[in-house]
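Working notes, beginning with the structure itself.
Just one protein chain is left out here, and the rest sit where they should.
Note that the chains are named A and B in the order they appear, and that numbering of residues resets to 1 at the start of each chain.
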Amino acid sequence: MNHSDGNIAQPLAALVAADPDRLSSVCQRASALEAVRLALQRDLQLAFRKRGQLVQPLAFFAMVTLLFPLAISPELARLRELAPGVLWVGALLGSLLALEFLFRDDAHDGTLEQYALSGQSLTALMVAKTIAHWLLTGLPLALMAPLAAVSLGVHTGALPGILFAVAVGSVALSLIGSIGAALTLGIKRSGALLSLLTLPLSLPVLIFGARATQLAIHGASFAAPLELLGALAVLGGTLAPLAAAAAVRISLE
Amino acid sequence: MNWTWFHRLASPPHVYALAVRLTPWFAWPAALCIAAGLWGGLVLAPPDYQQGDGFRIIYVHAPSAWMSLMVYVTMAGAAAVGLIWRMKVAHAVAASCAPIGASFTFAALVTGALWGQPMWGTYWEWDPRLTSELVLLFLYLGYMGLRAGIEDPQRADRASAVLAVVGVVNVPIIHYSVTWWNSLHQAPSVMRLGKPAMPLAMLVPLLLMLLGFTLFFVALLLTRVRGEVLARERTASWIREVVRA
Partner (left out) sequence: MPEHTIEVDNLHLWRGDRHVLRGVSFKVLRGGCLEVCGANGAGKTTLLRALCGLVYPEQGRILWNGENVRQDLPAFHAALAYLGHEPPLKADLTARENLHYWIGVRRHLGTSELDTALARVGARSWCGQLVRTLSAGQRRRVALAGLTLLPVPLWLLDEPTTNLDAEGRELVAELVREHLAHGGIVVAAVHQGLPSSVRNVTRLELAA
């Protein structure tokens, strides 16, 4: 072990231990925004190291979409009527699938604990994790929704609207889901309980999202339900990270 | 303002003694009100000109539905108090509310279905009120499921408290969205609760039943809280005094 390299670190520790106020000049505290950026970056980097897992919610969504024509009827006219429901149920279930992993690994290896002890706002770090979750789950689902819609007989004019609606709705779903995921941390086989907690809270998203999709398919203006979806996402954005942070602290007790 | 009464509520022995004293004050009036309401509603009130005698189920359905919501709000309130002031007794109250509220919700759904069949020919209709009741049942089940799933009792208390508060914020949102959804499809509203002018003979028993159910809920809650407090404090010394008495 080469001790001479350690001499650079020693004076630093000495300076800072001697006078913590010099902390700001010697080594700066990270700001909340930097902490959020790093937390987000880490989650994304980790996800790309396990690239196989990224595809799972999408594969699930595709499977669900496949189930309905097989179970009901291959007539496109009929499927078009059902398309809003099929798309949104698929998106909702796909989002649920990925929620279990939102905090699980972090809770297991102690990194969530370090977040709680970092001196940074835990709420802000929750926002970072939820954004990462949406980028890895919600956004891909939104990009896939038009493809699923086409397979259900929806005409191409409606596709941008569908993409947009699922994108906004999935933001709300990720936020709402983070609460349930945080509450069920550490419970073994929590999948069913997580669904039971999250689905009732997600119903408004389902209702407004499916309505927006339906209007888009019929060529009508879907501004009203889309605005309601947006309102849900904003409300979720302000309240869900707070609730999730509280739930995380409770799970660390 | 003198807050000692509030802080004394944090003491389990005090709450236990209070619950023992207060229960009869709620139980007897509850029995009276419900008896009077049932007599007034089932016997005295005239049959509805449209629905005949079938409407009488409203005397159980409407108070149940109202109570299911009120109990949830009470549960969330107790949970919030427990979270903010770290009162174990508040968590005991919230835990006691949940099964009572779930039962009221279930009763509302069942009576709603029983009402639907003779009147509209179907046991279930996706009208906004029934659908909201069903979602409320799932909220209760989720709450109880979360409590059951967490082993550490303090953590179970606090986690379910967060869930209850989140739920109570969502209840108006869910109800609004379900009503909005229902209005789009213009489904007939099955359980229209009385025309604008409900005759007094019908209304008074209904209000009596409502009051009776509320008193019944408080009496039942006090009884359950006593049990919860005993179970939670079973290692404490004051329990032995109570058992001896």
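Here is the rule we use: a contact is a pair of C-beta atoms (placed from the backbone, for glycine too) under 8 Å apart; a residue touches a chain by one contact, two chains touch by 3 or more.
Bear in mind that the values here come from a model prediction, so they are computed numbers and not experimental data.
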Where the missing chain makes contact, among the chains that are shown: A, B
Contact with the hidden chain (one of A:54, A:89 or A:116): A:116
Touch residues of chain B, complete complex, unshown partner: 86, 152-154, 234-235
Residue ranges of chain A at the interface with the undisplayed chain: 1-3, 5-6, 8-10, 12-14, 16-20, 23, 26-30, 34-35, 38-39, 41-42, 45-46, 49-50, 105, 109-111, 113-121, 125, 249, 252-253
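The rule is simple: only the chains that are shown with their structure count from here on.
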Rounded Å distance between chain A and chain B, as computed from the means of their C-alpha atoms: 34
Touch list for chain B against partner chain A, complex: 83, 135, 138-139, 141-142, 145-146, 149-150, 152, 154-155, 158-159, 162-163, 165-167, 169-170, 173-174, 176-178, 180-181, 184
Residue ranges of chain A touching chain B (in the complex, touch as defined): 179, 183-184, 186-187, 190, 193, 196-197, 199-201, 203-204, 207-208, 211, 228, 232, 235, 239, 243, 246-247, 250-251, 253
